[in-house]
Each structure stands twice: as C-alpha cells, then as structure tokens.
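Note that one protein chain of the assembly has been removed; the remaining protein chains are unaltered in position.
And then subunit A:
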Amino acid sequence: MINIQRHEIRTATFVWLLLLAFTLATYLIATYVPFGPAIVGIVLGVTFFKGRLVICHFMGVRYCRPVWRVIMMAYLLVVGSVITLAYLAAPVINH
C-alpha cells in the first residue's frame, strides 16, 4: 500500500516538474529564438505533450476506457493542427 502511494506521488511530482520545465522552455524560445515554421512546430509539439501529460496523468484519463483517451487526444490534435496551419499560413498570406 505504501509502495502504491509512493509510486503515485513520485509520478505526479515528476509530471509536475516536467510541465514546469516545458513552460520555461517555451517561454525562453518565445523570448530569445526567432520564430519560423520549425519553431512553431516545436512549440506546438511541446504544448501537445503538456496537454497529454495533464489529460493522462493529472485527469487520470490513462486509466479509463481507450475511447476517452482517443477523444481527448483528437481534441488536442484538431485544435493544434488548425492553429499550426493558421500560424504557418499567416506570413505567406500577408506577404
């Protein structure tokens, strides 16, 4: 029982630190790196991963029926893809 608790707490703490590290990384990228298609892709990829961590580990969806995970991941993918396409198209359209 104690091992279960330790395992759960350790995982949650690791996920929390990972989320903070990703937030710092995206902040630094936005502040110091000139944006281009590759950077947009990296930032949105990191955001997708952050969203996945919150959904699976914090919300506990990883333990649920696969259909719920698929719905949540599809949400992140659809929203993320539209944002990526719009951001990549903006400089081209306004050139």
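Methods note: a residue touches a chain if its C-beta (ideal position, glycine included) is under 8 Å from a C-beta of that chain, and two chains touch if they have at least 3 such contacts; residues count from 1.
The definition used in the following text is that contacts and distances are computed from a predicted model.
For the chain that does not appear here, its UniProt entry gives the protein name "Cytochrome c oxidase subunit 3 family protein", which is one of "Amino acid ABC transporter permease", "Osmoprotectant transport system ATP-binding protein", "Cytochrome c oxidase subunit 3 family protein" or "Rieske (2Fe-2S) protein".
For subunit A, the residues touching the absent chain in the complete assembly are 3-5, 7-9, 12-13, 15-16, 19-20, 23-24, 26-27, 29-31, 35, 40, 43-44, 47, 50-51, 54-55, 57-61, 63-66, 68, 71, 75, 78-79, 82-83, 86-87, 89-91, 93-94.
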